[in-house]
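All protein chains of the complex are present and in place, except for one that has been dropped.
Chains: A, B and C, in written order; residue numbering restarts at 1 for each.
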Amino acid sequence: MEEGGKAALSKIAPKELVLSPAKIVKSENMTEIEKHLELEFQDKDYAKGFVYKPGQFVEVSVMGVGEAPISICAARKNPDILELCVRRVGRVTNAIHRLKVGDLLWIRGPYGNGFPMEKMEGSNLLLVGGGLGIAPLRGVLQHALMNREKYGEILVLYGIRCYTAMLFRDEFLHLFYEGDKQNVKFYLSYEDSSDKACYELACERSDRCMSGVVTKLFQLMKISAEDTYAVICGPPIMYKFVVKELLQRNFSPKQIYMTLERRMKCGVGKCGHCIIGSGSNIKYVCKDGPVFTYWDALNTKGMI
Amino acid sequence: MAKPKLGIFSLTGCGGDQLMILNMENELLDLLSYFEIKDFQEGSSYHEDVELDIALVEGSVSTETDLKRLKEIREKSKTLIALGDCAIGGCVQAMRNGQMSMAERMKKVYGVEEDYYDVLEPKGLSAHVKVDLEIPGCPIEKTEIFRAITSLLHGDLPETIDYPVCVECKLNGYPCVLVEKGMPCLGPLTTAGCDARCPGLGLDCIGCRGPIPDEANAAAELDVLLEKGYDEKYIINRLRFFGGNFEDIQKLTKKISERRNKTEGNE
Amino acid sequence: MKRVIEVEELTRVEGHGRVEVVIDGEEIKDVNMAIFEGPRFFEAFIETVHYEKVPDIMRRICAICTASHSLASIRAIEKAFNVKVTEQTSLLRDLLIHGEMIESHALHVFMLALPDYLGFPDAVRMASKYPKEVKAALRLKQAGNMVHNIVSGREVHGMNERVGGFSTVPSEQDLKQIKMVMAATKPTAELAVDLFAKLETPKFAESDNVLMALDPGDKFGFMGDYVLVSDGTRHPVENYQALTNERTVKYSHAKFSSYKGSSFMVGALPRVLLNKDKLEGTAAALYDEHKDLLTQNNTLTNNLAQAIELVHSVDRCIEDIDALLSNGLKNEGLVEIEVKANRGTAAVEAPRGILYHDYTFDGEGCIVKCNVITPTAQNAANMEKDYRAAAKRLISEPDEKLVNASNLSLEPTTHAYPARCT
Partner (left out) sequence: MYKKLAKTEFPRFFEGLGNLGKVYGPVNIEGSTYEFREVQSPEEMDLKYTRTMIPPKKFFLGTKETMYTFDEEKAVYTPAIGKQEKTIIFGIHACDIHALKLLDKVYMDELMDLFYTMKRRNTILIGISCHPDEYCFCKSMGTSYATDGFDLFLHELSDGYFVRVGSEKGHQIIEANKPLFIDADEKDVEEFKMNEKKRLEEFNLELNVLGLQDMLDLAYESPVWQETADECFGCGTCNLTCPTCRCYDVVDYVGLDLKTGERVRRWDSCMLRKHGLVAGGLNFRPTRTERLRNRFNCKGSLTEGMLNCVGCGRCTVYCPAEINFVEVMKKVIGEL
């Protein structure tokens, strides 16, 4: 009846719960508080099995400090490489920011449901991102561009505070100017109306850039709810306003996807911190989400 | 890498928190070897007036002299840590804050006037300067200061505790002295971290780690203890042992004394 | 020309103090020892508190002699209510106060006083040259703390000792553990005696000393109901006010005491000298060996007296544990208490000397009046006297050795008289 021991352990341990070391191979300060990291898995077999979708996240450990959920900010291209965008907000992310190229992090995952990329095939995509919320949407965008023929028009609405707070700046500015060639319309809004660099962008492309909150960008574009999926990610306050705009444009609740932030300590629906909802509909954001439709939100109390 | 510069200071209190550092007999030498110690009032006569990476300050601000020293320490320290209850909420010497004036206290004990000397109503450090971290306890717990120091050496501020003693009491499986024996336990209000020492010995928590800031439900405690047959004076004294500077407890005291004055006036 | 020499902050003491020597030409005009620890007014805020929690507050007067305050407080309450405790309780209390003596003396002798003699600013730096000795000293200190932990609940401000007994009786296993550790660390206590017997004790502070200590009864110890004075008199502790005559001093936050118009000393030296015949075993032998080095008028020999008490305390802890175990540990709970309006005064020997607690209760058992006299307050005047003597001899910087040796806990400032320091 002996069932203990290390050998047995490796047999029964689900690979999703294994902490796998990954080396920082690229680390770029995108803003004062956000870093773009490229991690290389040390275990190539693990990397091979580490298949993820846009919108999923990983739990990242810094040895001696702790663990935090971070969303993956790119589509899976090179299986050895994992891209993360990390904002310095707490103990763990502070520690991640102290690390240098060559240092190790430990990864487990991928967790969460991710965006239904297959389901959205054949449709137009409307991506609405605010601040750091653009990070998971970047994965959606990359996926769609990698499989360009499978998706229709891609509209990206990106709300930033100011020019220096813009993530993936080169990449997005490129799309901002050249996106149309790939049938991508990239819109930009900025909240700090005194920001010079943004003002210049707005002067240059008044059809694509304006000052204000992200929902203002709806003024600039034409979309038909038919054949379009909306995908939203941003600070909690943003969802209600974006959803309102979408509903006005006849989007159905199930056409609206959003990814949520909660305290996802374990990532696998066990530790309980990310619980939301009420009696008939309790959800664990990490396991049942983090991607939900607006229909889910209508049926789950306290979701947005 | 250069060792961080550390200063350990004390204002008005019993000196127990510095003593707890000295009481880390097993770890003391190793732990302090990570630092350049520039000041350690209770443990060393070495003193160097330099910029500090970390200042640990115990004791309450109870005199103008305390305040002056605190401001100097704050000025020269990158991270200022309030060590122990005195430095957080004033501890027992703040018991009568808002209830008994300094003049009255002075008169009672010395028979002289208040303005004779430089006392202030005892307060924690954060009432006067910015504090980066508070480590509660009367005295502080060795494990907590150990974790705080190792965390700081690692480059992080440690996780702080803001849940009540009940949690640790349950994790240890101690019978609830409040529920089982009707003892006036302050565990439900009190910041944990002591591993529920008192209930573990069959005693009711006296709240020596202070009420959990912005969370402790003092009014509920009053109701529960009244129902168990304790009188208001007893309960309020009890809540005030370590909660004299705690806003909710001050409000509660005021409410009760007003109510009492009213009923007395009616009689 | 008038000049002032100041030792701004006395360190390696618990609490805050400073010394000021005013010199005019070659003449010493004034020597002031100020204790400027902020006042905390325990006696004022303890009023109306129900007796049961009084010791929990009062033990917070001081960290290093927390159990002494605790026991003085508990005994004063028990005297007020005529409580008789069991033999087991008495033994556990005796164990506790001896544990405290070990913890405090080990800290004091090795970590606060010894660095002076060896030329280090502190024990941590001293450890770089004497790692073995410092580690041994820490072990000894830990042995004392182990008693605090197991008997009282933690090192500082323990809570297990109550009015009428102990809330939880320590386990047999824990007591055996203490005994083992004590036996193992006894050589370190003896080393302390050896060290201080060999070190040359400075004589610069020599001056007439009046000594006071509690009469522990038949055996050397730290609790008693009578005070012995080096003038040969014996007084009940209830007369403490006549013995201490507290007065306020403008330059210091602490009150100063006097006995028949003169300052007096409390602490290890008075205890050992006044109760020398009651010492037993190794401590008695060591006393006999070094008795010429313990001089009534040289306060600095106090460190050697502490070292002898260390040896005594280690042996006594073992003895107490043997007695507890042979009687068999019983879960006896607390003695039932009947409160009444009454007054109770008790004293114990804290590491730094006699400590008095005096309470008056109302019929509900709540405090009406409280008075505490700490050893610091009693020693302050004597310490200043020593400084004066030393300054006269040295006319140089007053030495910190004196403060440490004078064995003052500057901490307990219940009576601290908050005067502005000049």
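Criterion: a contact is a pair of C-beta atoms (placed from the backbone, for glycine too) under 8 Å apart; a residue touches a chain by one contact, two chains touch by 3 or more.
Keep in mind the model is a prediction, meaning the values are calculated, not measured.
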- Displayed chains contacted by the hidden chain, counting the whole assembly: A, B
- Note on the structure: Touching the hidden chain, out of A:Gly49, A:Gly64 or A:Gly122, is A:Gly64
- Query: Per the definition of touch given earlier, which of B:Glu51, B:Glu72 or B:Glu215 contacts the omitted chain?
  - Reply: B:Glu215
- Check each of B:Glu27, B:Glu64 or B:Glu104 against the chain that is not shown and name the one that touches it. B:Glu27
- Message: Out of A:Glu38, A:Asp195, A:Glu245 or A:Glu261, which residue would touch the omitted chain in the full complex?
- Response: A:Glu261
- Task: Can you list, in ascending order, the chain A residues touching the missing chain?
- Result: 1-6, 9, 12-14, 16-17, 19, 21, 61, 63-68, 87, 89-93, 104, 106, 236, 261-263, 265-266, 268-273, 275-282, 301-302
- Message: Which parts of chain B face the unshown chain closely enough to count as touching?
- Response: 27, 30-31, 34, 146-147, 150-151, 153-154, 159, 162-164, 166-167, 170-173, 175-176, 178-181, 185, 187-189, 212, 215-217, 219-221, 223-224, 227
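Just so it is clear, only the chains that are shown with their structure count from here on.
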- Each chain counted as touching chain B and chain C at once: none
- What is the identifier of the chain with the smallest separation between its Cα mean and the overall Cα mean? B
- Query: Where the centre means the average of the CA atoms, what chain is farthest from chain B?
  - Reply: A
- Task: Please work out the Cα centroid separation of chain A and chain C, and write it as a whole number of Å.
- Result: 65
- Across the complex, what residues on chain B touch chain A? 154-157, 159
- Query: Of all residues in chain C, which touch chain B in the complex?
  - Reply: 9, 11-16, 36-45, 47-50, 53, 56-57, 60-64, 66, 107, 111, 115, 121-125, 127, 131, 134-135, 138-139, 141-142, 145, 153-157, 159-160, 162, 167-168, 248, 253, 366, 400, 411, 414-415, 417-421
- Please name which positions on chain A make contact with chain B in the complex. 64-65, 91, 94-95, 98
